[in-house]
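The structure follows.
Shown here: the complex without one of its protein chains, the others still in place.
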Amino acid sequence: MRVGIFATCLVDVFFPEVGISMVRVLRRLGFDVDFPEGQTCCGQPAFNTGYWAEGRRVAKGLIRAMESYDAVVTPSGSCAAMVRRMYPRLMDEEPEWKRRAEHLAARCFEFSEFLVQRGLVDLGARLEGTAVYHHSCHMRRDLQVTEAPLRLLAHVRGLTLKALPHPEDCCGFGGTFAVKMGGISTAMADEKVDHILSTGVDFLLGSDMGCLMNLGGRLSRRGESVEVLHVVQLLDRGLN
Amino acid sequence: MNGKSAFQERVGKALEDDFLRRSVRETQDRLRGGRVAAAADWGDWEALRTRGEAIRRHTVEHLDVYLDRFATRVEEAGGHIFFADTAEDARRYILQLAVAKGVSSVVKSKSMVSEEIGLNHALEAEGVEVTETDLGEFIIQLAGETPSHIIAPAIHKNRKQVAELFSREAGRTLSDATEALTAYARRRLREKFLRADMGITGCNFGVAESGSVVLVSNEGNARLTSSLPRIHVVVMGMERLVPRWKDLDVLLTLLTRSATGQKITSYVTAITGPRRSGDADGPEELHIVVVDNGRSALLGTKYQHVLHCIRCGACLNVCPVYRHIGGHAYGSVYSGPIGAVLTPLLNGLEKYGELPYASSLCGACTEACPVRIPLHELLLELRRDQVEEGLSPRVEQMAFRGFAWMAEDPKRFFAAAKLGQWLTRPLADEAGRLKKGMGPLSPWTESRDFPRPASQAFRDWWRREGRREGGTDDGSTR
Partner (left out) sequence: MDQPDNRRRFLARLSERLGKSRRESAPPPEGETREEKLTEEERISRFLHNLSLLGGRGVRIRGREELKRRLMEDVEGDKASPLIFWKDAFLEEITDDLSNVERIPWESGRDAAELIRDAERAKAGLVRADWGVASTGSIALIGGQGRGRSVSLLPPVLFVVLNRENLLSDTGNVWSRFGETRGEGVPAYIHWITGPSRSADIEGDLSIGVHGPYRVSVYLLE
């Protein structure tokens, strides 16, 4: 099975280590992975701000880059939701592109979802520590994936997962929301950070670098030392 | 774009109001917790939502038919019905009625649509005394404010403030104990009820098959308002109908459980026509004012399902934005997610264009809505309309055109990333974090560190080693 990696713009530009971990974990599990360099971004920044035409241009680029793979795997619940739920709608007026969008939508998966669907839940990882997992809203509500990352984490030996108060609440990222409504966004991040700190854990885990960048940025500004990791980074670390 | 907009001003003020934020949080937690428990208690909640959604969809799709039937039944039962195209028409009808019938004092029970049409001011301007009788509404009326939550209008007021307001009204100092304040309100409002010539209520549901009006309340003020004065006026949004009693049962269950987590409110009142011959109490006249005020413009559009709303407030109670800014920041009668959708639709994007952006698109509202209105997707649609109608800021338009131009081509995109990496070098701390940003990034960096673009992008790694590593794999691919 040829797996195309859709790294996402955030990982590609700001957090390459997440992409590297994902490649390593997938290869260790025996997948034939490839990274097509025609990709950039899924187009959400434009689309979510109301710029559908601009979002469509970017989306077409991603469709072109990724459509030939058997499966496309991405370390982002939000971008996977964009491709799966919004791409077909975005192409409503262009039947040919709509068909291509649907084709990609049907084979684009968020990382943990991809593994768990294939029964790959115990990767043999081991890592001592306590952690909370933050469900990103798009992954939880739009993609409707909540259990998969937890199942992967449950099999990491030595890791204790603690419950986060109000786990259903948004962290305040919201893409351009974080700058258009900076004050509200910060208030939301602060409440989430308070909840995280109340658990006293070593790691904050998540499946979306947007949320983690937001929470990590607030944590470090507040001088807190909770380590922020993508699930795939934790697994990769636990496997070495 | 110099300075803050009125909306941003209100948001800024709300964010600094610690009491407001604490009480909104507590109210939200109480109400949303109640909703979750009540849904679990029901059992197959999703099936009930599906049914509620189907009833609402059907009713709105056949609204002309059901309103027609409703009106006929109202008249058969001896009531009057008036169809108001605009807020102005509705106000005028009620004012004329008040004048014609020599009304000097009015009691009201909570009604969002009467807020929407600005009824109180209009009546007061004619010299009619208007008293809000819901305890929360009474408080904010004394304070000269507007409701900040659909079902808990005075959550932004603390007991001290309430005691001050009541003391001023009473002309003596009252204690700030809940019982004392409630007892005062009971006495004071009872006098008003007994004197009032006209009672004005909203309408939670109208039952088309019998022309009945259904009101829910916990305090019982809707019952008093609709029982004691000689004239009862019902102001209802035109979409508030259900076809049959059977359907009412489904929607009432969804409404009360979603609003407060109650299986039923303390009072549910269904009124059909004015008092009958031989009745010694109940209104002599019943007038129902059906309000359009911009709603019909949504029929047949992608926004039609906004009219499915049953005003339960569940979306407010789960909204993280509402949680931190409360209701007044929205600057409109309807707040929270439903307000962010409905207000620009009824009053124009020109004036309320920021509201669709007052959301992180987290989707908590959509998940909570008992009749499954896809609120966060409607916010996306409104943003789209805003952009397509050319109402978004020029700088932003240019920025996104630039973004698309770059993101269409990886070479340009990564040239920009490299440029960003280079430009931000002097701004970063030793850990590579940006504490101060430029231009549009500054609202982020005011409160949060921002990462610099990595010196080696993922694609650089892939070219240098990633791709090759793959080649040295043992070959056992899945």
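Letters are used for the chains, namely A and B, taken in the order the chains are written, and counting of residues starts over at 1 for each.
Throughout what follows, a contact is a pair of C-beta atoms (placed from the backbone, for glycine too) under 8 Å apart; a residue touches a chain by one contact, two chains touch by 3 or more.
Since we're looking at a predicted model, the values are computed, not measured.
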item	value
Interface partners of the hidden chain - shown chains only, full complex considered	B
Candidates B:T131, B:N204 or B:T269 - the one touching the absent chain	B:T269
Touching the absent chain when the full complex is considered, from B:R51, B:K101 or B:R467	B:R51
Selected residue (touches chain absent from view) among B:E129, B:E164 or B:E209	B:E209
Option touching the unshown chain, where B:E115, B:E219 or B:D449 are the choices	B:E219
Among B:E9, B:E26 or B:E465, residue touching the chain not depicted	B:E26
Interface residues of chain B (partner: the chain not displayed)	23, 26-27, 30, 47, 50-51, 54-55, 58-59, 61-65, 67-68, 71, 73, 76-78, 80-83, 85, 93, 96, 133-136, 139, 152-155, 158-159, 162, 178-179, 181-182, 185-186, 189-190, 194, 209-210, 212, 218-221, 223-224, 227-228, 238, 243-250, 252-253, 263-276, 278-282, 290, 292, 296-297, 299-300
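Heads up, the rule we're going with is that only the chains that are shown with their structure count from here on.
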item	value
CA centroid of chain A to CA centroid of chain B, Å	31
List of chain A residues in touch with chain B within their complex	1, 7, 9, 11-16, 19-20, 23, 27, 29-35, 37-41, 43, 45-55, 57-58, 60-61, 137-138, 141-142, 168-170, 172-175, 177-189, 191, 213-214, 216-218, 220-221
Interface residues, chain B side, partner chain A - complex	8, 11-12, 15, 21, 318, 320-321, 323-325, 356-364, 366-367, 380, 382-388, 392, 396-397, 400-401, 403-404, 406-410, 413-414, 417, 420, 431, 433, 435, 440-441, 443-444, 446-454, 456-463, 466-467, 469-470, 473, 476-478
